[in-house]
Structure formats: C-alpha cells, structure tokens
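Data first, discussion second: the structure below is written as structure tokens.
As you look at this complex, bear in mind that one protein chain is not there, while each of the others sits in place.
A and B label the chains in the order they appear, each numbered from 1.
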Amino acid sequence: MAIAEATPSVVAGAPLEPPARTWLRRLGIIVPAALIALVVLACFLGPLVLPIPEPTGGNILEAYLPAFSPGHILGTDPNGNDILSRILYGGRNSLIVAVGVTVVGQTIGGTFGALSAYFGGAADTLIMRVFDVFIAFPALVLIIAVAQSLGPSVTTAILALSFFGIPAVARVSRAATLSLREQPFMTAAKLCGTPWWRVLLRHIAPNIAPQLITFAMLGMGLIIVLEGALSFLGLGIPPPAPSWGNMIAEGQASLSATPMLVIWPSLALFITVLSFNLLGESLRSLWSAR
Amino acid sequence: MTAVAERQGYRGAWTQALRSPVSRLVVKRLLLAIPIMLGVTILSFWVVSLIPGNAAQALLGPEATPDQIHTMELQLGLDKPAYERYLDWLGHAVRGDLGTSPVSGQPVTPQLIDGLAVTSELLGLALIGALVLAVPVALGAAHRPGGLFDRLSIFVSMIGLSVANYVLALVLVLVFSVKLAMLPAIGFVPLSESVSGNLKSLILPAIAIGFPLFSIYTRFLRGDLVDQQQSQDYVVTAQAKGVDPWRVLVRHTLRNSSFGLIAVVGLNLGVLIGVTVIIEQIFALPGLGRLLLQAVSARDMVVIQACVVVFAVVTVLGNLAADLLQTVLDPRIRYGDR
Partner (left out) sequence: MRTKFQLMAALLAVVLGVAGLAACSQQGASSGGASPASAGPPQRGGHVTVLKDSSFDGSWPTGLDPATNATGGANIAQMAAIYGGLFQLTANPDGSGAKVEPYQAESYQYLDGGKTLKIKIRKGITFTDGTPLNAEAVRFNIQRDMDSPCSCRPLWLLAKNGIATEGDDTVVLRFKIPTASAVNNFPISNVNWVASPTALKQMGENKFRLTPVGAGPFKVVSDKLNSELVLQRNPSYFKQGLPYLDQLTFKAIGGDQAAYQALLAGQADAFEGMTTTPLLDQATKNSKLTVTSQPPTSPYVIQLNTKIAPFNDEKVRQAVYFATDFDAIAKGLFKGKYPVSQSFTAPGGLFYHQTVPGYRTYNLAEAKRLVQEVGGITVKLGTLGDYVARQVNIALQTQWRQAGINVTIEDYQLNTLVQQFNGGKWQAMLQTAGAWDPAAGVGVAFRFRSNSPFTGVKDTHLDGMLDQAAAELDSAKRDTLYTEAGKYISDKAYAPFGLAFAPANLAVKGVYGPGLTTKIPPMVVNPGILWDQVWRSGK
C-alpha cells in the first residue's frame, strides 16, 4: 500500500514528552492492539489448533447443554452445536465483514473525499451533495432493500454496510485534504502539472492516512455492531453459519430461559469492539498531539 | 406615510435582514435542503423498487395466482413507469398529502403522527437524559484532567461507546424486567393514559439509546473543555486573576464548548433514527421504526416512502438546526468557506 511507505516520514518528529506519559501512551496502543491480535488469532487459528468441534452439524440430541459440559466448555445451542466453536467461527465472519466494509469504505469514500477537496468547485459540490443525500437517507431502508434483493450473505452484509461507511469516510478524507490544499508541496505539484492520480497517491494519501486509519479503527467497532444489528432484522449472515450478531439475535428468542446463548457472543463482541475503540482513541490522541 | 413608502420600508427591512450573515446562512441552508430532500425521495423510490414483491401480494394473500396479482397491480397503478409514479407522489406530497396505504386503505398521515409521537418521545428522553448527565460529568472530568473522576468517566464512556445498543437493551431487560421485575420489558403506555406508566415503559429503551449517546457527548465535551482550558488566553487570564476555576469552567469554557456539542447532537440525529428502529423492535414500541418494518414486510410502498421522508426531514433539519444554533450562539463563527 502506498500509504504505508510514506507514513513513517509523516509520523517522525513527535514532540518530546515526559517518559511516564509516553509509556502510558504506548500502553494505550499496545494493550488494545494485543487484544485485537488475540481475537484475530483465536478466530482464525484457534479452530485449527484447539480440539473443538465444527460450528455446525452438531448432534441434535446434545441440544441445550449448559456451560462446562464435557466436550463443550460453553455448552451447546438448540441444534447441539458447540457455542465456543460458533463464537470463534462467528468472529471470523464478523471480522471479515468489518474488514471488507472498511476496505470498501476507505477506498471509495477516501478517494472521492480527497478528489472532491482537491478539485474543489462544481465537482466538490456535486460529490458532497450526493453523499449528503446518502447521509440523509435512512440507511436502514437501503440495507433492507439490498439484503432482500440479493439475499442475505457475507457479501450482501459488506455491500449493505458500505453505504454507511462511504459517505462518512468521504467527509473525513475531504476535511483532511482541504487542510492540505494550501500547503506548498500541493501548489508545487499542481504547478509542475503532476497528474491528479499521482498527487492523490504520492502527496495526499500519505498525509491524510493518520486521520483515515484512526477513523477506520473506530469504524471497525461500529461495523461489527451494525453487522449484528442486521441479524436482528433477519438480514445478516444467515444461520447456520455463525456470526456474533446472529447468535445474539437467535439467542434473544429464549433470553429468559437460556440467557447464556446471548451473553457469550455479546462478551466476545464487546471485548472486540472495545479494543478497536481503545486503539482508535489512542491513535487519535497520538496523532493529534503531534 | 404612503402605502408605497411603507412597502419600500418593508422591502428595505427584508433586504437588510437578508444581508445579515445569519439569515443568508439560513436561506442558503434551506435552499440546499431542497435538492437533498428531492434526492432522498428519488433514491427511496428506486431503492424500494429493488425489494422483491409488491403490495398486491399483501392484499390478495399468499395463494393468489399470478393473474390475480397482475390484475391487482394494474388496479394499484403499479404498472406505470417509476418516474410517473414518483411525480404523481411528489405532486401530492408537496401539498402535505402523503397518500393512502393501498394495503390498509387508511390515510398514512395519522399513522405517521402516532408513530412519530412515540419515537420522538423516546428520542427526546434519551437525548435530554444523555445531555443532562453528560454536561456535569464532563465538567467534573475537565475540572481535573487525569484525576480519578476523569479516569472513571473515560472508563464508563468507553464502555458506552463499545456496547452494542441491542446488547445493552437485552441486558437491561434481563436484569430489570426478568430478574428484578421492576420495569416492563415491552410495550408502550401513552402519556394520556398514565404519566408514570408512560415513563416506566420508556425508561429501559431510553437508557439503551441514551447510554451510548451520553458516552459520545461526555467524551466530546470533556475533550473540548480540556483543550480550551489549556490553550485559550481568556482561561489563562482568568486563572491568573484568581477567579474560581469552577466559575471559569462553567461560565466561559462550557459556553464556548457547547457550540461544538450542539453540532455533534445535530449530526447524530440521523444515525439515532436507525438505532431506534431496532430498539423499538426489541421493546415492542409502536413507533416509526415498527411502522416502517411492517410496511416493508407488506411491501406497502406508500408507508415506506412516508417514513423515509420523515426520517430524512429529521436528519436534514437536525443538521440545519445545529448549524443555525451555532451561528446564533457563536458570533465568532465565520462561514466564508462553507
């Protein structure tokens, strides 16, 4: 990624701080980053390493087992599937959706926002008005329409949620680019007749990357939550394939009798979202302190 | 004074008023809202047409034959091209007539008002509750940044930001309704029926919506207050003069920070409306969200369209109101570039 190579030059030269604060700041990044790494490893590698059953195809005669049953640490669901296994595999789906939406949102929204600011004038007005329409439009209706016409799936969830992400990222990217517009290097680039895509990749992208990455981290958490909300409306990843959202939504149907069906996936969701938020916040204060 | 002079006087006043930056902004923003609203209604027409099925099925029941459905579609005018149906709808909508539902045969507006009453009461409670709590907490936190109370407030608001509101709703139901049986888990009691019943029926959903809001507001306000205290000259001056720091914080810093807070509140309205749909579903509240979901399952285009318009109006007006309030309250804000 072009952004990555240029980033160090931007970050370099952070002001000197008292060691205690620096340490605290580092901790603020290391701890949530480690948690996220742990969640990712557990979800993607865990099932390969640990002796746990498949998330689907359980024995129906082992339905509704309580936690700490032999072979099922967190118990089983109404179909006799292992809940721990479903949480790990479900995490894969939730994370894939979150990454997918973030990539789509950052690429499309980020590009349009930056271009909008770079060109200014009528192009800017047009692009931002179109995004205004999307922001004013109840995203839920859009999501229902997309999910119902395409049928629920991981791809649909990514597509539907991207409608949330694109305009928001566009705004962030536009604001960040605007502040660059008067910088000497931009003027220089323009004077040299550098093509717009080159300016975008070489000059704008590295400089707005910190804002976008911060926004992406905060957005990841939000998207994981929204993916679950889709399941509540029956539009998320369809069972039996697990996702945290559909586990919570399905478990809700018998909340008072089997609360753990909701509590386990909710905990996983909460810890992951919290980690992304903490990381996003720490990055934000790191970059804004520069 | 002659009539002409009088009229000229009015005109003069008008032009003058129009020249003032505030009203220029108002007019500009209002004008800008029109294409956005048009765009939203066109988009919703198109988007809803993507959903498979239509109202004919809902009217005829599931065992209707394709022929019967086709006849009914002709009756409902669903065979007309989309732009024609849209213009037709728009013509009525600008005159305040949102149409009659082909499914229920009832005019949409009363249903919309009923739903809006519930949704706005819920949102109002959540918003006001969140603000009323967020301001003192942020003040307390900003009074001594890095202090115990500040740390605590960061901790709590981080939880609020990270908890999915549907999970929060379920946890609240589990604790306060199922285990403690203190509050109703579902349903809505109209204010006209019982004031305490009304509040009880809305308290859990309002918390589920309000707690994340409280967290957003607290974090934002606390950050802004701390920034100002550290950077603004007047604060430094006041502190040097030995003015009570609380007084400076509340009388001056808070006043300035409130502009930003208002913007955050206004910008958030659109997102909030989406949130209420799910919360209304969990708590079985007869609000707009439920009306919308029911309309989608019956493919009741007229009701869907009306709901979308209301949502869009609230979002656009929320942004507008936030903008305007900021201008009115904060003369420093210049709108040169925007």
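General remarks:
One rule holds for everything that comes next: contacts are C-beta pairs under 8 Å (C-beta built on N, C-alpha and C of every residue); 3 or more make two chains touch, one makes a residue touch a chain.
What you are looking at is a predicted structure, and each value in this text was computed from that prediction instead of being measured.
Contact with the undisplayed chain is limited, among B:S104, B:S120 or B:N256, to B:S104. Looking at A:L48, A:L61, A:A122 or A:C192, the residue that reaches the missing chain in the full complex is A:L61. In the complete complex, the residue from B:S49, B:T71, B:T109 or B:N198 that touches the missing chain is B:T71.
By the touch definition given at the top, subunit A reaches the unshown chain through residues 56-64, 78-80, 148, 151-152, 234, 238-240, 250, 252-258. Contact between subunit B and the absent chain runs through residues 52-53, 57-66, 68, 71-72, 100, 103-106, 111, 114, 173, 177-178, 181, 184-187, 281-282, 284, 286, 290, 294, 297-300.
Definition applied: only the chains that are shown with their structure count from here on.
Subunit A and subunit B have CA centres that are 24 Å apart.
Only residues 32, 35-37, 39-40, 43-44, 47-48, 50-52, 158-159, 161-167, 170-171, 173-174, 178, 270, 273-274, 277-278, 281-282, 292-293, 296, 304, 307-308, 311-312, 315-316 of subunit B touch subunit A when the two sit together in their complex. In the complex of the two chains, the subunit A residues touching subunit B come out as 129-130, 132-142, 144-146, 148-149, 221, 225, 228-229, 232-233, 248-249, 252, 255-256, 259, 262, 266, 269-270, 273-274, 277-278, 281.
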